[in-house]
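A single protein chain has been omitted; all remaining protein chains appear in their positions.
Lettered A and B in written order, each chain numbered from 1.
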Amino acid sequence: MLNHAPILQARGISKEFPGVRALENVDFDVYPGEVHALIGENGAGKSTLGKILMGAYRQDSGEIVLEGKPVRIERPSEALRRGIGGVHQEFMLVPWLNVAQNIFLNREPRRWGIVVDHRRMHEESRKLLASLDVHIDTRQPLKSFGTALQQMVELSKVMAAHPRILILDEPTAVLTEREVECLFRRIREMRAQGIAIIFISHRLQEIREIGDRVTVLRDGKNAATGLAQDFSNDDLVQIMVGRSIAQMYPRNRRPPGQEALRLTGVSVRGGPKNVDLSVRTGEIVGIAGLVGSGRTELAQAVFGIRQIERGEMALFGDTVTPRSPAQMVRKEVGLIPEDRKLFGLTLKFSVARNVVMASLRLHFPRLLVSYSKVRRLAERFVKELRIVTPSVNRPVRYLSGGNQQKVVLAKWLDTQPKLLIVDEPTRGIDVGAKVEIHTLMDNLVQQDLAILMISSDLPEVLGMSDVVYVMYQGKVVGRFEHSEATQEKIAALMLGVGLPAAAEAT
Amino acid sequence: MAEIAESAAPAGLWSGGGWKRLIGPALRPLGLLALCVALSVLNENFFTLKNIISVLRQSTILLVVAIGMNLVILTAGIDLSVGGVMALVGCLTARLIVGGTAIVPAIACGLAVGALFGLANGALVRVFRLPPFVATYGMMWIANGLAMILMQGKIIFGLPDPFLWLGSGYLSIIPIPVIIAAIVAVAFHFYLVKTISGKEIYALGANREAARYSGINTTKTLLLVYSLSGLTAAIAGIMMTARLDAAQEGMGEPFMLQAIAAVVMGGSSLMGGEGGIPGTVIGALILTLVVNGLNLMGVSSMVHPLVTGGVIVTAVFFDVVTRKWSD
Partner (left out) sequence: MKKPANLNLATVPPVIWIVLALFALYSFLASGFFSIGNLWNIAVQAAPLLILAIGATMVILTEGIDLSCGIVLGFAGVGSALLVQWGFSVWLAILGGVLLGGICGLINGVLVAVFRLPPFIATLGMASVITGAGLISTEGTSIAARIEVFDYISNGALFGLKVPVLIALVIFGVAWFMMRLTAFGRNIYALGGNSEALRLSGANVTAALIQTYAVAGLLAGIAGILVASRTASGHIAAGVGWDFDAIAATIIGGTSFEEGKGGIAYTVLGVILIAVLRNGLNVAGVPNMYQFALIGTVVLGAIIFDISVRRLSGAEESR
């Protein structure tokens, strides 16, 4: 189905953010009637490229050529008018407008020019959603629906403009298997209609199912391009990562020690129910699961941010009722949160101030702060964790994702915890930093720390954990020792396969 | 400002800065200097010791209120009730003294009331999650109302000399209010810069969630900050009563806006996490000098709010712009 000329081309695209070079001289193109998959590790730049192509970002250098003519696109609505539509991970939706209003934002059907025609808006919205096999009440506010449905709304919004080029960024991250099938059906229909589709993902299985061609990005540069069928999964992993599995996930474990954390029948308010879990010193316990399966809520409960409604939690054998992070820090527990920019760091503060933020009372028992000591502590961590920064006084927001995460890690290490909860340790981090953080984690458990790790990166969970728990819709549905864990078994449980009465998510 | 004080070395201005980065912090002392020059042109007696001391004394009440407001603003909040608390405490203390209570207990009572009012503000903001300006605006009405009830429309004057000494007395050549204000300023500056609690205030303002996740007790900190604001408003109210030898409802009214102005012009960001006492001192001095200048030029007092408003808007505008430059 390939035409002779690509409908959209990107040539020599480069893009920099403060502290990070996201893309360097990248080329990419897509033909009408093809699905071109764009893959790469976190931080490889695929999302950034997608955003540039759909008009959400502007490139620093390089050009975009649409149907043979170079174009400059200022914003997504302009891209949409030119026929390029994009759906990416941060939705461009307004949470408390209703579904139809969101789909037709700024393009509402009008009567007499100024009056919005609500009836027609809802009708059209319903039709669009139905073509995606989604049947919801379009009059409800958007935020009453889960992420998966919100994504469908975002997709409908784009489809309403009949684009000729469609960019999908990680569309299946929040979907159930059935929804993925439905989406793929629609993609195939569109491909048959001659629409060019760019499919950004890091799920290799899906790439090979739906993709015609594939391009691999690594560290912001082109790594490989070719027909999807010409690459095996292992080839792709090797190209994406440039490292062997053993390098990525170091394991130098000693036998585990005493039980650091035990949860018995724990139910969290607004979160998972009836959870049994155990973490011992010297081991990494990983929790796998889809977005929305309750993992982060569990971590928040253990750390005192959410309320535990039922069940018991014990730290090193003593029963504990977590009430606040302050209390849990005193009990030598630390939490590296999922969203480091919002909850893990204070972006406008310096590296030094961030590093000591949780441990001030530890270092200064007489309540008077000494700056030279703060600086010395921070410099020590910068050296130990190899944080790249010209000085410890540099505001943290200028650091790259990987270095920022190291600062968060340093902050918690400074509190000398015995149990460390890590939520998505390497999200949004380039491969090099990933390896470093994994090595650090491995070193930590060698020193008898206990680590509870939440991750959506299956290879990471498999590679790093000694014990793997799987959560689905707020319940623990499986537990595997490292030796018996396989990707297929875990992925199946994550999607709820084989579980009794699995109600449709959201 | 705190960032620069903290590192105590040129490394505080992080590497890669251009002149734009330096303008923000330098603007304020320069502005103050410019004002002084302008005023010395208008008034040949400006740079005499007598006048300088007089100006300093004029600025003390505003400075004390602004210091408490500074703390609240550092947490990305605001306290609109300070004017009302000033009036309430001033009137209450005056009433107690005139009614026969000894001076020290009367003052203590006034201070306690101020702190409690602040505590109530903090509770509304923290426990009930009311936006700070709604909560403190409502409390302002309550405070003003209570002052009204207390005074029944009358003015109290004729306070005993030992009390008035607080307002018009001297320690050698330095007026007592200046000493009080200086003590308050130094104490709070030390608190903010040197203690853990002070650091926590900055952290809370810069990113409340991250502070919470780092184990900082946000409830305790917020309650403390608003109580301190109420306390400083109380101190200012007592100082004002002592200075004027009079107490009436509504006496604190102009100070709320001026306090906010002083803090913002002093470099504290309304978004929280940035700023400090030294800047606020400069801000208070600038505002005092502006009013001083207006009076010298014979401008009627009706114009004052117009100028104050204009100064605030301009100052905040510059603040927003220079902040963008240093990003």
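As a convention for this text, contacts are C-beta pairs under 8 Å (C-beta built on N, C-alpha and C of every residue); 3 or more make two chains touch, one makes a residue touch a chain.
All figures in this text were calculated on a predicted structure; none of them were measured in a lab.
**Q** Have a look at A:Gln9, A:Asn98 or A:Ser293 and name the one touching the chain we're not showing.
**A** A:Asn98
**Q** Who touches the missing chain here, B:Leu35, B:Leu146, B:Leu159 or B:Ile176?
**A** Hidden-chain contact among the options goes to B:Leu146.
**Q** Of the residues A:Leu23, A:Ile39 or A:Ala56, which one touches the chain left out of the display?
**A** Looking across A:Leu23, A:Ile39 or A:Ala56, the contact with the absent chain belongs to A:Ala56.
**Q** In the full complex, which bits of chain A touch the chain not displayed? Write them out.
**A** 56, 75-78, 91-98, 101, 105-108, 114-116, 118, 122, 139, 141, 269-270, 304-307, 324
**Q** Write the list of chain B residues that the hidden chain touches.
**A** 78, 124, 128-131, 133-135, 137-142, 144-146, 148-149, 152-153, 257, 260, 264, 270-271, 300, 302-310, 312-313, 316-317, 320
Throughout what follows, only the chains that are shown with their structure count from here on.
**Q** I'd like to verify one number: the distance from the centre of chain A to the centre of chain B, where each centre is the average of its C-alpha atoms, in whole angstrom.
**A** Here the centre of chain B sits 45 Å away from the centre of chain A.
**Q** Across the complex, what residues on chain A touch chain B?
**A** 303, 305, 324-326, 328-330, 335, 337, 342-350, 353, 357-358, 360-361, 364, 367-369, 371, 375, 390-391, 393-395, 411, 415
**Q** Within the complex, which stretch of chain B touches chain A?
**A** Against chain A, chain B makes touches at 3, 6-8, 11-12, 14-16, 194-200, 202-203, 206-207, 209-217, 273-274.
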